[in-house]
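Pasting a structure here, questions to come.
Apart from one protein chain that is not included, each protein chain of the complex appears where it belongs.
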Amino acid sequence: MEIKRRDFLKLLGGISGAVAFSAYGCNQIIDIPERLIEMAKKGAGIESWKNTICGQCPGGCGISVRLIDGIPVYIKGNPIYPVNQGGMCPSGHSALEVLYNPDRIKEPMKRIGLPGSGKWESISWDEALQIISDYMIKQRENNKSHQVVFIDGSEQNSLMKEHISHFMKAYGSPNYYQYPSVKNSSVPFQLLQGIEQIPSYDFFNTKYILSFGSNFLEEGYSPIYYSKMYAHLREETEARRARFIQIDSRMSLTAANADRWMPIRPGTYGALALGVAYVLIREELYDKQFVNKYTFGFEDWTDKNGQTHLGFKSNVLGNYYPEQVSEITGVQSETILEIARELGINKPSLVLGDQGSADNTNSTFSQMAVYSLNALLGNFNNESGLSFTDQPPLAELPEVKVDKLATIGNKQPPIGLSQNSAFPFTNFSVDSFIENVLADDPYPVSALFLYKGNPLFNALNHHDFAEALKKIPLVVSFDSFLTETSEYADIILPDHTFLEKWDEISNIPSVGFTHVGIQQPVIEPLFNTRNSAEVLVDLGNLIGESVSNALPFENYEQEIKFRVEKIYRSGKGAIISEGLKGSWLEFLHQRGWQEGEYNSFNEFWELLTRNGGWWNPIKQKKYIKNLFKTPSGKFEFYSQLLKKKIDQIVLSRGEDTPQNRELLINSLNISARGDKIFLPHHEEVPVDEGIPLYLTTYKLLTNRNGQSSNQPMMQEMFGYTNRKYWSSWGEIHPKTAAQNGISDGDWMWIESSVGNIKVQAKVHPCVMRDVVAVPFGLGHTSYGRFAKGYGINPYSIVKNKYDVINGNSAPQATRVKISRAT
Amino acid sequence: MHAKTTYIAQVLSISLIWIFVIAIAIWIINLLLISIELKDVPGASIGISIIVIPVFFVLAGILTYVFIGLHKEEKKIIKSSQE
Amino acid sequence: MPKWAMVIDLDKCTGCGDCMAACKLENNIAIVSPEEANVGRVMFWMDMITTYEGEYPNIKVKRIPKPCFHCDNPPCTRVCPVYATYKNDEGLVGQIYHRCIGCRYCMVACPYTAKVFNWYEPKWPDEFKSCLNPDVSLRMVGVVEKCSFCAHRLIKVKENADMEEREIYDGEYSPACGESCPTNAIYFGDIDNKESQVYKLSQSSRSYREMENLGTEPKVIYLSKRE
Partner (left out) sequence: MPKNKQLDFGQDAALYRPIYETGKGFYITVCVLLAVYLWALYLYITQVYYGLGVTGMNQPITWGFYIVNFVFFIGISHAGTLISAILRLSKAEWRRPITRMAEVITAIVLAIGGLHPILDLGRPDRMLNLLSDGRLQSPLLWDVTSITAYFTASTIYLYLPMIPDIAKLRDRGTKLKWFYNFLSWGWQGTAHQVKVLNRAINILMVMVIPIAISVHTVISYIFSMTLQPGWHSTIFGPYFVVGAIFSGIAALLIVMIVFRKVYHLEEYLKEIHFQYLSTLLLIMSLLWFYFTFSEFLTGIFGSQTHELHIIAYKFTGVYAPFFWGMVICNFVIPVIILSFKKFKTITGIMIVSISVVIGMWLERLNIVVPSLANPRMDLPLGIYIPSLVEWALFIGGIAVFMLGFTMFAKFFPLISIWEIEEGRKESIKDVEKRLRSYLPGKET
């Protein structure tokens, strides 16, 4: 047998570097680690790479894991995966610390102490599943299947969502919720455009980008995708350099990279956007053709009843002249004029408003205002930046055959909805849910399943949430770690970490092409953990009846294969591969060619898993008309959808009288009246009188949603920009600091009407005056040795406020005062 | 007898100085050779060695000079007193 | 002999910190205890500097990734008393951990503050020990360490090229930071090779090096549009 030199080298792999070190001049640079010598003696050290999808954030980057003897030692970006093209973010690199975390839950556990007491005992999988299934069977038999709630905290757009929803449907509960949910965040787009999806922004063909707090490099759905895009703005050639303006109350990572940062008061993005619109309209810089042809409600209009309605133009011209806007926002009127003119002249442009610090009580309206600028500027044609991606041609899971018990359960009203019609455009708000659980309204919750996420840590009203969790008789957590939330669980069914399990992740929100990534195990499970998807199937089998047939697959991998097979058969798109550019695919497509011919599905599958994913950069040709799925078929400045919904609610509660209407509007906390409600407008954020400063919270790339807190590398890097490691800080402007007698590095108290926290002050001019900015992510009271007790959680002093329309929490709506801590 | 032991001890101590000085010289020459071998600014090393090595030898030399000078006299005195 | 150099495009760099994390993971850099980290003993071979320019509200913040500059005329190697830091033929400034006596003279002499010191014995939880990179040796207490331009990767690349009987092609050898940069802001290659991207970029009108007046000839070149 002949061994080729190349193969021999591959065999040496990881250790070859050390073995042959002396042949080269570099021998002095590295010393040979003892372990390596040991391994070399054993003849081991075979290097291999495995591609999978990162699960550290919803960004869905493709990663390549380096394995030495099957042990992962390094992670890099998968260079051919189109979302991140080899790029990575810091938290992706610390994924190995998730896999090998000493605080992982190693086997199923049952709580033996009081909720939150931290006393656990290990049980076997069979035992755990038996307990749960017995309970669930009982519930079903007593027609209480709807009382079982499933909250899915994984932000990844994975097959798991379908999977769980199938399971719940078969079991007979309407209560499957995602928290946080993309659905809630897409409400503004839905209202104006009728599409319930996050738009993707394409910077390639843009000359001017105006971002209203959109922190896409840090808090976006896919920060690395946007980093790649951002890099294109900064290519060598001058022509590519689009101008990029960031409006935010603090200098976020995105703002730091903008050509200009404009500080603004929190919660006033809507007013500023309309101020810009005022200038655009006044100076006739808007795209008249587009506005006339494709929009509704720009001019004043008359409905079929002959009633005249206020148009966007009159509203803006009447209420948002720059001086007034300047008063509200703290941005100088000259600056408003300046950016509006720049925006009007530089076309095509893009106006961004989501994925950032807009989360406030008025965020839906303000994002509507921001988004409507895109319509004013006519940014909705195929060449320019705004687009919505197509769904990948994945096979739907087989339809569930629902039995009688389940049908009854499914018909029950969902418990995530507010009982007093708040948040009309969402099926779940954590606030309503907690309220309903505590009030047993409309029915008590008898079991709660939690898949990933840490809602207790993310929620604004910890205390009530904890009470609610205590009240629920059975709380089951599918998590790899003992989070604050799973501390309240009765049973923990530990999941694999994402490096040990199969999943299918498709179409990351805001990414500009259709794609499917395959998450696959790079290592055998380290502990006695199981993939939650398969656990659900087992649970279904134990419960029996319709539930056992809901997911007829051998295992989760087969389920993914089943879904992916349709892609193979559709012949669309291509498996990602080296050097495959979107433009090339497009070129082939136009000439009727197909990239990649596969002899069999198995071949396709193997290549798919080896390379990490499939994508289709070719958009179905869309006419502008198809972009708008509103009642009028146009972009609606005047949201008929919102009007319809509100009319509906009014009617459902009784007669449509002005009093009833007023009552509803009031209960929704909307301050505008008349037609203005349905137009983009500025809603005042309710304030506590006499409390001078705004509290702003934000998320960092190193620790989004606080889930990286159990990784020491991310804890250390948490404040790398400010050189604050493992700790929180509060950013304040030097003048604000001087007024309160605080200097850089001092400890200060931040006090709101809810409580107070102590942080170290970071005094620098990168934050709006009268604003205190505290990063979110630290301050865990549980979650393992690396997380517990480091930093503070700013949400503990944030008031329990929500966006009135979409039900998202509003962590920017709190006022605070600060004082020097002694 | 007693004087002889003392004398031997004194000679030993003076030779210790020489061992010390020679050791330093060897050390410096060693470093010099390394720097020549690695072509790492040997000029500087040579310069330093040229100054340092003689200094140590002179110091040891002075000590020895005094030692010999004093002892010669002592012996003379002892001889003359015996006579 | 090639001369390895790095170009960092500050216009592209967002300051996301990925290079820092990639570096920590690749080079088995110890994570010090939180108290230690906050008194200035944190270890990053690739550090991130924040600079502010202008007056509020027209303020510009720039983040500058700072590895070891692998100076062509390194001030650190001149002062080392034991040859524990030296420059090799390919221009890489190396650090020999097993020889270092921990006098920290090189740290003091480095105008760029690029080196870090092991104030205590670096410790990892046992679990994390299994995912340490076997190519890079662990450091011990009391020695100085710094960015090596991932020299262990060079050895492999050379070996591969040698086996295949070819030259190393441009971009084949890249340190961990450059490999994973989400904006491709870090370029790496042989600056003596006129065909290499690094050489071309280094000739750009945007290029500059830190503290050129010191004559250290850093081999990390920054690109920044001067305004």
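Labels for the chains are A, B and C, by order of writing; each one numbers its residues from 1.
Methods note: a contact is a pair of C-beta atoms (placed from the backbone, for glycine too) under 8 Å apart; a residue touches a chain by one contact, two chains touch by 3 or more.
Just so it is clear, the structure is predicted and the values come from calculations on it, not from any experiment.
The chain not shown here is in contact, across the full complex, with B, C.
Considering the whole complex, the residue from C:95, C:118 or C:133 that touches the absent chain is C:118.
Residue in contact with the omitted chain (choice from A:241, A:723, A:788 or A:820): A:723. Residues 6, 9-10, 13, 20, 24, 27-28, 30-32, 34-35, 40-41, 44-45, 48-49, 52, 55-56, 58-59, 62-63, 65-67, 69-75, 77 of chain B touch the missing chain (whole complex, contact as defined above). Of the residues in chain C, those that touch the hidden partner chain are 36, 39-42, 49-51, 64, 66, 75, 78-84, 99-105, 107-109, 111-113, 116-121, 140-144, 210-211, 214, 216.
Keep this in mind: only the chains that are shown with their structure count from here on.
Averaged Cα coordinates give chain A a centre that lies 33 Å from the centre of chain C. Centre-to-centre spacing of chain B and chain C amounts to 49 Å, using the average Cα coordinate of each chain. Chain geometry summary: the mean Cα position of chain A and that of chain B are 79 Å apart. Among all residues of chain C, those that touch two or more other chains are 86.
On the chain A side of its complex with chain C, the touching residues are 5-6, 9, 14-18, 20-21, 24-26, 28-33, 35-36, 39, 45, 68, 71-77, 84, 86-94, 96-97, 99-102, 217-218, 223-224, 227-228, 230-231, 234-236, 251, 253-257, 260-263, 701-702, 712-717, 720-727, 733, 764-766, 790. On the chain C side of its complex with chain A, the touching residues are 9, 11-12, 14-18, 20-22, 24-26, 31-32, 34, 37-38, 42, 44, 48, 50, 52, 55-63, 86, 88-90, 92, 94-98, 125-128, 130-138, 148, 151-152, 154-156, 158-160, 163-164, 176, 179-185, 204.
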